[in-house]
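One structure, pasted below without further comment.
Some chains omitted; the rest stay in position.
Order as written gives the chain letters A and B; numbering starts at 1 within each chain.
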């Protein structure tokens, strides 16, 4: 298992981490198996979506913002309940199949760290299960 | 890793792929382990839900449609931002435990490809990690 660090610079962001995940896979030497990309934070998540047009991740953040208001009748005193809820909607990890030593992502797919309560220092772990 | 093809016939659909996943598992010969059902598209996803009453997947699509409007103030010019957002809400894969050579789904559970921007030709990959 390896991990890398991301410093987010705004409250919300979708950070394309596809190349970092690919590098971790290739460093493992595995040719076939699965990769788990795991976010150990409760106000951030990991998702797969289009990384060709940057308008897509922007719209994902906007869509989630329309769903979950930042200032609602929340119980949690830290004022970031929206970020916790988005983290559970998006999920804390993605699993990707591996073949021929590469991520079997679709043509338009990339892996994103989703920041919902930044700016913060975030970690992402990558672990490989070879077949 | 194997994959199969689904031709969807409407903009949105929940296609029950449980039997195709089971066949891929059985073809692998694995008796214990995990199955990963992975969708390589950014406007479709994979979920597990009830496949007994077809009203349930209909309501899942309706519920998602109520959450994310098709025609909103989106940046992405292709007009399918709602589909991208739904794909991240639902997720691109499911992982299912295997025992005695079968999927350890609950009594009412089935696996669905969720089409959010059809009609299209879609692929679903199935890979098995034996213990």
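Going forward, a contact is a pair of C-beta atoms (placed from the backbone, for glycine too) under 8 Å apart; a residue touches a chain by one contact, two chains touch by 3 or more.
Not measured: the values here are computed from a predicted model.
All protein chains share one sequence; of the complete assembly in this entry, 2 are displayed, while the total copy number is 3.
The rule is short, and it goes like this: only the chains that are shown with their structure count from here on.
Each chain gets a centre from the mean of its Cα atoms; for chain A and chain B, those two points are 20 Å apart.
Those residues of chain A lying in contact with chain B across their complex are 32-34, 47-50, 53, 55-56, 58-60, 62-64, 66-67, 89-91, 94-97, 99, 104-109, 129, 131. By the touch criterion given at the top, residues 1, 36, 38-42, 67-68, 72-78, 81-82, 84-85, 87-89, 91-93, 95, 123, 125, 127, 129-130 of chain B touch chain A in their complex.
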